[in-house]
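With one protein chain held back, the other chains of the complex are shown just where they sit.
Per-chain numbering from 1; labels A and B assigned in written order.
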Amino acid sequence: MLTKIILSGFGGQGILFAGKNLALCGMNSGCEISWLPSYGPEMRGGTANCSVCISDDPIGSPLVTVPDIAVVMNTPSFDRFEPVVASGGHLFVDSSMTDRVSARNDIHCHYIAASETAEKNGISGMANIIILGRMIAECKELLPWITVDTVKGAVKGLVSGNKEKLITQNMTALSIGAIGAAS
Amino acid sequence: MERLLMKGNEALAEAAIRAGCKCFFGYPITPQTEISAYFAKNMPKRNGVFLQAESEIAAVNMVLGASAAGVRAMTSSSSPGISLKSEGISYLAASDLPCVIVNVQRGGPGLGGIQPSQSDYFQAVKAAGHGDFHLIVYAPASVQETVDMTYLAFENADRYRMPVMILSDGLLGQMMEPVSFPDTEIKLPEKEWACTGHKHRRTHNIINSLYLQPDMLEKSVNDRFMRYERVKSECTLSEEYLCSDADIVVTAFGASARIARSAVDSARKKGIRAGLFRPKTLYPFPETELKASCRNASAVLCTEMNMGQMVYDIRLILENTLPVEFYGRTGGNIPSPEDILTQIEKMNRRIKGGALSGSSI
Partner (left out) sequence: MEAVFDRPHALCDVPTHYCPGCTHGIIHRLIAEVLDELDIEGDTVGVCPVGCSVMAYDYFGCDMIEAPHGRAPAVATGVKRASPDKVVFTYQGDGDLAAIGTCETVHAAARRENITVIFINNTTYGMTGGQMAPTTIPGQITQTSPYGRDTAMQGYPIKICEMLAAVDGTAFVQRVSADSVPHILEAKKAIRKAFENQLNGIGFSLVEVLSTCPTNWGMTPSAAMERIRKELIPYYPLGIYKDISNQSK
């Protein structure tokens, strides 16, 4: 099984971090993974995105062109990636950052006011993790390797500085995200 | 072995340090800068030297000095920077100095772009500088292979006293994959030829590339080319995937080969007998292995992230026994597996229709 994910938004929204988190979850579950960031002028305040592949088998192309799951956290990212989500795939939209709505009826669209929610809950900057929480809850079939516990383990491996505080905040964000899930 | 999640560039730097690299000299350029940054952070803690040079030219000449002094030394850059280093690379080769040079390729020519490319194949394999010489050129296709080839690069640089290039690209350098580092203990070879001060116990050592007598220069070049024959028989590496019954053999190196592999898998699912041949060393080129992989093929498709460079070698080696077609993207664009699959399907239709065969070229 191979799941292809794109995460996108502005630099500073933690797009690359959320992608690394997913990749690390996959690796810790014994999967093959790849994480490929956009780089260059984009990362200097412009839009940023990364491709993450998680698979039971060796990964060929690490560049995701037709994602099974896409996270879009601003309007340019919505415009770029909404049309290319695989039929039957999932689109996660930070609706605090864009008012775009998908007209496609062959994909699952999830609109989450992640940035506002993060702000309200005193964890601003954690919109990415709120969406990650929602994704894990909504995409169990596409991400059978990933649970809240694997994400917690990944966060520990990724954050530096005041680990306890950051881990707590990440956990809060994950559960806020999961609450909004349909199931 | 522990699996770590690392960027290709950082994993390469870590592998170099573990392989005994004592000195790194570099100059910032996207998309290889993480290599310098990793050395900058780690060399002071691990008894090594990191120095940011004033230019790529200075950096490669610092490598020349450190290598002449007998230590394992390395520099890295990206395409435009490798052009600047080519003077030093020629001198290193002519002075029989071991070192490792990394090219994390980006689109060219000129300043080009910063996105991944493979358009320095010719430069790496045919003309890394003026004069008759070669580098051993490794073309990794994954972060793990980048690590493994970095160890090999240092080892073979010393063994054959020649510069070795790792030809990476922006995709392999920037991507993260799980990677583990082998626990091999590194034995550094004695270098009797090095300039370490003679202590009045031997005559002075001279590291030099100047021979004003044509016969002497010719001899030095001939001697070096005899060494390359050893390199050819001892260092050639390649991989074949589903080639034994393949109608269409796709050839690709480095990052392109991963994409081609995905396309080959998709083609197989559609009932097309496709295979992949991947040279892991571009010099020496796995000529015999390529011929063997194509033994049952009707046609060959070469895919590269350039306008067609390795394809010349493929055609030369196959000596017109098979039609060899090319598909490439350039400028920093990365072909998708679907793009390559489309090419395979088109070729397959033409083979079935009798429009593509060895005699058609």
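Here is the rule we go by: a residue touches a chain if its C-beta (ideal position, glycine included) is under 8 Å from a C-beta of that chain, and two chains touch if they have at least 3 such contacts.
Note that the structure is a prediction, hence the values are computed from the model and not measured.
Looking at the complete complex, one finds that the omitted chain is in touch with B.
The residue touching the chain not shown here, chosen from B:N42, B:S83, B:S180 or B:N205, is B:N205.
Looking at B:L4, B:A40 or B:I57, the residue that reaches the missing chain in the full complex is B:I57.
The hidden chain makes contact, of the residues B:G26, B:G88 or B:P140, with B:G88. Interface note: of B:G20, B:G65, B:G308 or B:G331, the residue touching the hidden chain in the full complex is B:G65.
Among the residues B:M6, B:A73 or B:V102, only B:A73 touches the chain that is left out of the figure. Within the entire complex, the positions of chain B that touch the omitted partner chain are 22-23, 25, 49, 51, 53-55, 57-59, 61-71, 73, 87-88, 91, 95, 195-201, 204-210.
Everything that follows uses one rule, which is that only the chains that are shown with their structure count from here on.
Distance from the chain A centre to the chain B centre is 34 Å, each centre being the mean of its Cα atoms.
The touching residues of chain B, counted against chain A in their complex, run 3, 5, 30-31, 114-115, 170-171, 174-178, 258-259, 261-263, 265, 334, 336-338. Per the touch definition, chain A reaches chain B in the complex via residues 20, 23-24, 27, 32-37, 39-40, 59-63, 65-66.
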